[in-house]
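A single structure is presented below for examination.
Apart from one protein chain that is not included, each protein chain of the complex appears where it belongs.
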Amino acid sequence: MEYIIGVDIGGTFTDCVVLDSDGKLTIGKALSTPHDFSVGVVDSLRNATENLGLPGIGDLLRHTRLFFHACTVADNTLITRAGAVTGLVVTEGFPDTFLMMRGNVHLGLTESESSHLAALKKPEPLVPRGLTEEVPGRIDYKGSVLIDTDAARIEEAVGLLVGKGVESVAVCLLWSIANSAHEKAVADVIRRKHPEVHVTCSSDIAPFLGEYERTTTTIFSAYIAPKIVAYMRSLQEKLAGNGLKSAPLVMQAYGGMLSIEATSQNAIGTLESGPAAGVVGSKFIADMIGEPNVLATDMGGTTFKVSLVRGGHIERDFQPVFERYSILAPKIWVASIGAGGGSIAWIDDNSGLLKVGPRGAGAAPGPVAYGLGGTEPTVCDADVVLGYLNPGYFLGGRMTLDKEKATAAIDEHIAGPLDMTTVQAAGGIFRIINAHMSDLIRRCTVERGHDPRDFAMVAIGGSAPVHVARCAVQLGVRKVVIPLTASVHASTGLISADVTYEYGMSDHAVVPLDPARLNGGFDKLCAHAAEDLSSAGFRQDDTVILRSVDMRYRYQVNEINVPVPGAGPLQEADLEQLCSRFDELYEQSYGKGSGYPEAGREMLSLRVTAIGKLAKPAVHKHPGGPGDVLEARKERRDVYFEEYEGFTATDIYDFGRLSPGMSIAGPAVIETPVTTIVVNPKDRAEMDAFRNVVIHVG
Amino acid sequence: MKRPLRENLELDDDSGSPRVLCTRCGFDFGGEDEWRERSYVKRQSPTAGGPLMKDLEGQFLLEQLFCPQCKTLLDSQIVEVES
Partner (left out) sequence: MTTARNGGVDPITMEILSHRLHQIAREMGITLERVGGTVNTTQQHDYMASLYTADGDVLSGGESLGQHVACAGFAVKKIIERFEHGDGIFPDDVFLLNDPYQAAIHQSDVYVLSPIHHEGRRIAWSATFVHVMDIGALSPGGNSPAATDICHEGVRIPGIKLVERGKLRSDVFDAFVTMTRQPIMVGLDLKCEIAANNVAKARVHEVVDQYGPEMLEAVSREIIRFTESVLRERIREFADGSWSETGLIQGDETWKMQVTLSKRDDRLIFDFTGSDKQAKTGINLPYHATYGTCFAAVLSTIGYDIPKNHGAFAPIEVVAPPGTVANVQYPGPVSLNTTSGGATARYLAPAVMMQMLATNEHWRDEVMAHDAGHRFARHAGVNQYGRYYVSSLSEGAIDGRGARADKDGVDSGGRGWSSCQNIEWVEQNFPILYLFRRHLKDGSGAGRFRGGTGSETALTVHDAPEGQIRGVALGVAGLRNSGQGMFGGLCGAPSLLVLKEETNIWDTMSENRHPVDVEAMGGTSEMLPYCDFDVKDRSVLYMRLANGGGYGDPLDREPEAVLRDVANGLVSREVAQEIYGVALTPSKTAVDAAATEELRAAIRAQR
């Protein structure tokens, strides 16, 4: 037997999924260990080993062909501000680029935060002004050297930083994307004189136009790199020590895998890679059930997140916002709001209106019903009061919910003041949170030119299957899928991913484009790609190289990533086709007649995605059972549905006893060990051959 | 009862007619409309407010109002030389 393993580190649990050569999935779980995350990784593998019935972890790892991993080390380092003491080297005359933030203090703030001018602040910078040094040297937009750099001044600057205890240096000089000689000179000095200091050059990790975003990207990377490098080393040792022979692969925020070496060189790539694995998991489900367009939704305790899969491709964001900074590292596109099971319901003193979120009760104390000291009513409390959640079977019975406390909290804080019944208040909380979530999905689809009716929804996260079918009906989405592997969804994503390298560079040119120039640029990027793929052990047959360009109309800001067809050198005709493809994509995104060809078009960057395909067994299909769906019914209880304006006796089903092909008409509730699926009165739920629950809406 | 008027000044309306007091030293500036007149006024070169105000020299002056008793700064204005 041979295995493929995916291990994902989450906030609380480290999850593990093992796929064997027969296509059978086995799950392992352990607590995450923030002091050294690699401990939790090994623990989860041990748990999976037990579930597989193998004698020891070595018996699993020795037979593992592929090992995939997603870690939160980068996120954790950033959130806890536990990164390296980082210094910054910049071009003389421009010391404050990072601190100025291009003046856009509002980026990353909510609307209400940014409207309160008297409270506005910039974030505490990762590199304080005192750890920034200017070095001479000026390069222009063509890459010509106007002022040469000076080795002695570089040594002096670096020496000052090291003297102040700097452990990692970010180097970002003006126009290093056109000529990286000066950045290389700085890096050389650091490597020669201070080999213990980590160095990150902007021209290596983000060769894109725009010194502010490039500086930010370089600083973030420099700040987290030493932690990532140390973690990767420790992980590799532990896995190899337990018998793993293959080289582990690490999930990147754009949804692809890289080797440990490549990850160490591009530390920023692992930021938010856990959620990325989740989206890859949703795409895996979508492929499984043959849906090309998917709204990948995730609703946990605090946030509701939406990503898009369109035409079988996950939408990416080439300039995502982290905290309050914009970063030039590709990432899966995601939109989120503060809406989760722990979102607090409250009454606005001014208006007397019921509000839900964005503030949440967090994991501790959490909802009132958890009985951990929470006093403010939450969405989860409303879900208990309305009968959706089973107080005796929450998380498969691992936790008991206190319905009385939840009721009392809703009475005291909401129902009483609003002169309503408990159920009206709980129903109100439920409707309002669903409306906020629908508004977010609307922003992700309608506002970006997509019709939600063309999408299926994949719902993961503990709270999603209670709520999202209500959003679906609001928006005309016809199908909601709750995957079998919902509890280890990100790990499932891991084992479905391929090795993927991303390359890019700024190359500004106005249309008509010169084919020779484009071919030259792509040749350079593709050569890198071919080299990396081959040294990762891929044969050419197993690789795919995709080319694209970022384009826009002149004077406009909206950039569109336009795929470049084929693999060969580009001819004039190809470029004309590229332009018309751009016009098409633009109108698709921004509406008919929105294009502005009269202004001319321009190209901004070249991008190459290099994929190394990994062979994997197909997931096992379960045969349909002959049984009666009523055998899966565990009880009846009163559940609230707005269609009936009150409670109705509702069948409750045990997920474990359902078999493929079974169909349940709403109203109904299906309880699984990890979540609760609400089937609304006009909907119908069905179990598919992979044991996913599919809700057909309306 | 005392309530704030602005930084370093408060209004005391215990006695029926409100009086403006210095919050630092308690100096009594009189009624609400009188505190400016009763402040100690100093006019000097605008550069007393910072070296980069030198462009204003000749045309403008820095006019500052202080509490006459404890010299706490109450107001700073850039005024034209002739005014």
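When the chains are written out, they are named A and B in that same order, and each has its own residue count from 1.
Please note the rule applied: a residue touches a chain if its C-beta (ideal position, glycine included) is under 8 Å from a C-beta of that chain, and two chains touch if they have at least 3 such contacts.
The model shown is predicted, which means the values in this text are computed figures rather than measured ones.
Of A:290, A:352 or A:623, which residue touches the hidden chain?
The single option touching the absent chain is A:352.
In the full complex, which of A:99, A:230, A:321 or A:527 touches the chain missing from this view?
Reading the full complex, the residue touching the unseen chain is A:99.
Touching the hidden chain in the complete assembly: which of A:247, A:335 or A:418 does that?
If we include the chain that is not displayed, A:418 is the one touching it.
Which parts of chain B face the unshown chain closely enough to count as touching?
Against the left-out chain, chain B lists 3-8, 11, 32, 40, 42, 49-53, 55-56, 59-60, 62, 64-66, 70-78.
Could I get the residues of chain A that touch the absent chain, sorted low to high?
Residues touching the hidden chain, for chain A, are 92-97, 99-106, 111-112, 115-118, 120-122, 128-130, 136, 138, 140-142, 146-148, 150, 174-175, 177, 209-213, 347, 349-355, 417-419, 424, 427-428, 431-432, 435-436, 439, 442-443, 447, 508, 510, 555-558, 590-591, 593-594, 596, 598-599.
Here is the rule we go by: only the chains that are shown with their structure count from here on.
Between chain A and chain B, what is the separation of their C-alpha centroids in Å?
Chain centroid spacing, chain A to chain B, equals 56 Å.
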